[in-house]
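Take a look at the structure below.
The other protein chains are all here in position, but one chain of the complex has been omitted.
Going by the order they are written in, the chains are A and B; count residues from 1 in each one.
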Amino acid sequence: MRIEKRLHDSKVMLYASPLLALLLTLLSGALMFALLGRAPLHSLYIFFIAPVSELYGLSELVVKVTPLLLCAIGLTLCFKAKIWNIGAEGQFVFAAMIGGAVSLQLSESQGFWVLPTVIISGALAGMAWAAIAALLLTRFGANEILTTIMLNYIAVNLLLWGVHGPLKDPNGMNFPESALFAAQTMLPVLFDDYRVTIAILIALFMLVVIWVLLGRTLLGFQLRVMGENHNAARFAGFKSNALIWFVLLFSGAMAGLAAVSEINGPVGQLIPTLSLGYGYAAIIVVFMGRMHPLGILLASFLLGLTYLGGEMSQMELELPKSITGLFQGMLLFYLLACDLLIGYRVVFSNRTLGKHPAIAAAVSTPPVSQ
Amino acid sequence: MDIHLLENVLFAMVRTGTPLLLVALGAMMSERAGVLNLGQEGMILVGAVCGFIVAYTSHNMGFGILAGVIGGALVSLLFGFIALTLIANQVATGLALTIFGTGLSAFVGAGYVGQSLIGLAPLEIPLLSKIPLIGKALFAQDILVYLAFVLFAGIFVVMRYTRWGLIIRAVGENPEVAHALGYKVLLVRYCAIMFGGAMAGLAGVYLSLAYTPMWSEGIAAGRGWIALALVVFASWRTERILLGAWLFGFASILHLLLQGYGYEISPNLLAMLPYIVTILVLVMMMTRKQGQGNFAPRSLGQPYYPQR
Partner (left out) sequence: MRLELLSVTKAYPGCIANDAVSLKVEPGEIHALLGENGAGKSTLMKMIYGVVKPDSGQMTWNDREVVISGPAQARQLGMGMVFQHFSLFETLTVTENIALYLTPAEYGTMALLRERIVAVGEEYGLAINPDRLVHTLSVGEQQRVEIIRCLLQDIQLLILDEPTAVLTPPEVDQLIQVLKKLARKGCSILFISHKLHEVNALCDRATILRGGKVTGTCIPSETSASQMARLMLGNELELQDSMPAGNAGATRLTLNKIDVKPRDTFGIHLRDIALTLNAGEILGLAGVAGNGQDELVDLINGELFPDSGELSFDGKSIAKLGVQARRKLGLGVVPADRIGRGAVANMTLIENDLLTGYVTHGVKPGINWVSWGGLRKRAAEIIAQYKVKATGPEATARSLSGGNLQKFIIGREVAQNPKVLVCFHPTWGVDVGAANLIHQQLIALRDSGAAILIISEDLDELYLLADKLGAICGGQLSPIRAKAEVPLAILGQWMTGEFDAVATQTNSSNMNVEAAHAH
């Protein structure tokens, strides 16, 4: 068995690879369940199918999809430009804190301007947190992977400080939580009895926006060139600093919107665990979705399902919720492994001379002798 | 200045710096060979959980330490296979390792959260540990800290004075040329990656068996990432890594010193210090780099396509 480079990247494998990765993950999952003494097929059913087998489950899936998709939209632009923004988590948390603080401030206010103010403050806060990384990168050349991760930890600690201190609910029996947000600061739900808010519509709208941006505008082209080859981008005169600021601020704003969609939605207050690692899961969404708008939409449903599946597994199979992280990690690993098949082909036969198409087709003239 | 306070601070600094030292040394070896492994955090956690579970169930510290090291090395092999043999993007693969390692360790260790274990006892070296100021810090630590010192010295010698060190540097600088000269690039890189995994595993074991003898999901607290920044800070030079590890260790335990002087600051704010220091250090390193040329191994992070 041998690995052989393909002449052209395989378009088929480009789209098949995530599906193959999903299949391998399912197989590994089944194996894992079996090793843990649970019936494999039943467990897979519990993890992947049971959570969405009824309408409420589907709506909960959409609730999970919303923050994932919003973060993924922002990260798609970053990763297309090869700006590795690993800080969506921190941008999310910081935006949640600021958005939450604003919501608490406006708990007595009334008027149509209240909700937009909350939303905008969340987006701006996310942008501000991302701006730190942008400044460090453009001004000081500090590697964005490390700085954004450090900022994640700082943000989480800021939130902890907040809910243990200034933002703590004075009537909350000293729990590290804020007061519940007032109704006028909450995002309106789309249907009664379900927790899906208008945030999903915002997400879908932004999805179309980046679709157009990447495919049809010069800005999108510049981002793609920068990601492919930043020397060529510089040579062509694309202003890399401006582009870096743009993608980071944009993804910060998206993470901020994601935060608002959570805390001014299903969560309703500030708590220490308000992020279930959406910022990191969104990274997987972007890769699984091949950095393509349609792909990340589908992938965010898949990743959203892993959260529901983890909760279901805890209830029905008595397995720890962290099984979610395990499945997510496996998905990404398998995806990276399967991506090999895009550029390379696996050959099983022992290749002897004459079987290679290039030689067979062209070696027809006898060697020239002098 | 109270000498006892200072002694305790130095002691804590060395202790806190040890896991950073171990991970950074391992990461440095990987990077010198040209491989950027961002999965340090995942490997630390896997090492920590393996070490804890084995030590807890077998009541044997030695087995636990061994298990942690092996766990870290095994999971790094996974990274190596995907990043080297399957030539995947190293950044993405490292992230995948972090996410997977975090998930795997949380899952496997779920039943052990909150269990207690008697940690590694310190091993005092007679006479030397009585030296004022530095005696306690250097000679009254547990065996893993001493092991870290030994490893540091060993790596320093290897990289500077041996042919192995030369080969590693060559592979990291230019793998195509190294291959043309007949060196097995992939083998060298695999070994460097596994060494890094073993070191991260050892650091994890140190955390779960000696530093805070217990298992929890957040036990690594970003040390893997800080260690990566440390390698940049040290300009990929072994001797500077020790300095950096102690510096970061110091930042982590600054609250001890502050408390000693009667300052009360919210623990959450203080907890941010190591991460802020890391950012500052990255900024400093990068701006300094402009004038002095780039010290990073030339092929760091680039995929290597073997041609044969």
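Observations, loosely collected:
Just so we're on the same page, a contact is a pair of C-beta atoms (placed from the backbone, for glycine too) under 8 Å apart; a residue touches a chain by one contact, two chains touch by 3 or more.
Nothing here was measured: the structure is a model prediction, and the numbers come from that model.
The missing chain, though absent from the view, touches A, B when the full complex is examined. Contact with the chain not shown here comes from a single listed residue; of A:Arg2, A:His42, A:Arg139 or A:Arg234, that residue is A:Arg234. Looking at chain A, the residues touching the absent chain are 4-9, 216-219, 221, 224-225, 228-229, 231-232, 234-237, 239, 353, 356, 358-359, 362-363, 365-370.
Taking the complete complex into account, residues 163, 166-167, 169-170, 173-174, 177-183, 290, 292-294, 298, 307-308 of chain B touch the chain not shown.
By our rule, only the chains that are shown with their structure count from here on.
The geometric centre of chain A is 28 Å away from that of chain B, both derived from CA atoms. Against chain B, in their complex, chain A makes its touches with residues 5, 84, 86, 136, 140-143, 145-147, 149-151, 153-154, 157-158, 160-161, 164-165, 280, 283-284, 287, 319-320, 322-330, 332-333, 336-337, 339-340, 343-344.
Within the complex, the chain B residues that touch chain A are 38, 78, 82, 86-89, 91-93, 95-97, 99-104, 106-107, 110-111, 217, 221-222, 225-226, 228-229, 232, 266, 268-269, 271-272, 275-276, 278-279, 282-283, 286-287, 289-290, 305.
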